[in-house]
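Up next, chain A:
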Amino acid sequence: MTGAALITQLFAVAVAVLVAPLFLGWVNMCRAWLQNRSAPPLTQPYRMIRKLLRKDAVIATDASPLFVFAPYVIFGSMVTAAAIIPALALDLPFARAADAIALVGLFATARVFVALAAIDTGTAFGTLGARREMMLGFLAEPALLMVFFTASLIAGSTELPVIADMHQYHALAIHPGLAFAAIAFLMVLLAENARIPVDNPATHLELTMIHEAMVLEYSARHLALIEWASALKLFNYACIGFALFVPWGVARDLDSPQVLALALVVLCAKLLVCGAVLALIETLNAKIRIFRAPEFLALAFMLAVLGLLVRLLLQS
Partner candidate 1 sequence: MEMLILLALPLCGAALLALVGARRRAAEVNVAFSLATLVAGGFLTARVIEQGPQLYWNEAFFVDPFNVFLVALTAFVNFTTALFSRRYMRIEERHGRLSASRLRLYHSMYQLFMFTMLVALLTNNMGILWVAMEAATLSTVLLVSLYRTSASLEAAWKYFILCGVGIAQALFGTILLYFAAERVLGHAGMSALLWTQLDAVKGELEPTVLAIAFAFLLVGYGTKVGLAPLHNWLPDAHAEGPTPVSAVLSGLLLNVALYAVIRCKVLVEGSIRSELPGQMLMFFGLVSVLVAAFMLWRQKDIKRLFGYSSIEHMGIITFAFGMGGPVANFAALLHMTVHSLAKSAIFFAVGHAVQKAGTQQMDDIRGLLTLSPALGWGLMLGSLAILGMPPFGVFASEFLILTTAMREQPWATPLLLLALGVAFAAVFGRAQSMVFGPPSVAKLPEPPSLLPVFVHLALVLMLGLWIPPFLAGWYRLAAGMIG
Partner candidate 2 sequence: MPMQAIPLPEQFIHLLASVVLLLSFAMLAQRRIRTLIHLFALQGAALVCSTLIVAWSSGQHHLYYSAALTLALKVIVLPLILYRLTDRLDLRWDTETGLRIPTTMLVGVVLVVFAFGLAQPISSLAGSVTQSTLGIAIAVVMLAFLMMITRRKAVTQVIGFLAMENGLFFAATSATNGMPMVVEFGIALDVLVGAIILGIFFFQIREQFDSLDLHHLERLKEE
């Protein structure tokens, strides 16, 4: 573990934590433009976090200690995930600590804690949101795992840096299985990050909420952490997508700071495009009814399995 690697690792984590709200702001801006409204400024999420941090936290009297430290756990697991995902550079020290399957486990940890915290206060909407979130998670996780398996089969390993490397080593090849996996991944991304068509992040109708219902009881710094964690989750998912499907531009080795700077620029460009595409998808689709959400995710799962099968068939 060289010094340069450690510094780069910390730099990558810092970039993730700081750029995530910016990414969220960009998605909201694109959405506003597509819907012919005037957009909130790009730094709006930062302002919201700053506002929340300055307030006093109000906690329910019968809330347990879990309720208080859950936001920290969630934020922590998202930051750890950001450390593992090769967004800027491939050969970082923490990246060897966990592979793609452990990554799924990290996201699961965050989900479990947010659901538990929602049930903790005993309100009806919290339980409602927690149940729905668990239903979606139960279906989204296998789909995500299948996507990882498809990519791992092609790369020969489940470690994300190796998967990200495979495209750069080999000549341009069209992998149909990977194309299916990409579509499945996109669907899982939409479901897990509470985007339309699965969940409307801007809704204020409690009966249609999934994600928002779970955080209704939170306020001040806890809410700030949770909002930041959701923005970070979206950022992480986007970076996983880049690592699996469009990894070009990530720094292969850490010889010089120019490589890192280039990686940063490329990452920003990818985030720009990704944000615009996400906003487009959200604008073109309507929110599906709750009982159709399992169908949506079942479709994602089937696509991922299909990608796996196609990969197995066409390579033999």
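Picked so that all candidates are chains of the complex that A comes from, given by their letters.
Just so we're on the same page, contacts are C-beta pairs under 8 Å (C-beta built on N, C-alpha and C of every residue); 3 or more make two chains touch, one makes a residue touch a chain; residues count from 1.
Computed from a predicted structure; not experimentally measured.
**Student:** So which of these touches chain A in the complex, 1 or 2?
**Tutor:** Here, the candidate touching chain A is 2.
**Student:** So in the complex, the part of chain A that touches candidate 2 is made up of which residues?
**Tutor:** By the definition above, chain A touches candidate 2 via 170-171, 173-177, 179-180, 294-295, 298-299, 302-303, 305-306, 309-310, 312-316.
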